[in-house]
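Structure in structure tokens, see below.
The other protein chains are all here in position, but one chain of the complex has been omitted.
On to chain A.
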Amino acid sequence: MSPPLTPPPQLHLAPASDPKNISSLKRLNTLLLPIPYRESFYSDILSNATDSALSRVAFWEGSISIVGGIRARWELTDGTLPKEPIADITTIRGGKIYLMTICVLSPFRGVGVAAALLADVVETAKRWGVEEVYAHVWQENRDALEWYRKRGFVVDEGVVEGYYMRLKPGGARIVRLRIKGVS
């Protein structure tokens, strides 16, 4: 089903929760994504332990510039955020993981960077025993939908209209990956 997951030898992942990596991630996101994110989107990675555990950046050949990044968050089963940030992530059981952003510089696409980033989050998901990992995808982004499908995600029927205010058409599809194995 999913393509071979041997990451290329030049690829290294690192936690995003390092001030330098955060600013790199921010630059990457502004460059590649059509939607600007609030400052807290990045600062939370530092302050919030779950956000920190679910955010990674990718380096190529030890270069100091990142080539890709992922940012996700943990939610309760009903899709709301926990009232108090979780201090000790080892206590987490269940809930869901929501992929907020994932992107890779175009020359580094198709070599397994995003797959490695996703695999890292999915591994955490398994460890925590969450129900699913899910994400919104722009309805016109066929490549992305196909990419998720190949990795075992299921695309929901129907479009969430008006999800992207800056894009036209503004609808999003939801993709979900059921997590079965619990550690």
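Annotations
The rule is simple: a contact is a pair of C-beta atoms (placed from the backbone, for glycine too) under 8 Å apart; a residue touches a chain by one contact, two chains touch by 3 or more; residues count from 1.
The rule is simple: contacts and distances are computed from a predicted model.
Among the names given as "Rab proteins geranylgeranyltransferase component A", "Guanine nucleotide exchange protein SMCR8", "Ribonuclease P 14kDa subunit" or "NMDA receptor-regulated protein 1-domain-containing protein", UniProt records the absent chain under the name "NMDA receptor-regulated protein 1-domain-containing protein".
Within the whole complex, the absent chain has one touching residue among A:L46, A:I86 or A:V159, and that is A:V159. By the touch rule set out above, chain A reaches the unshown chain at residues 10, 27, 31-32, 60-61, 63-65, 67, 105-108, 157-159, 161.
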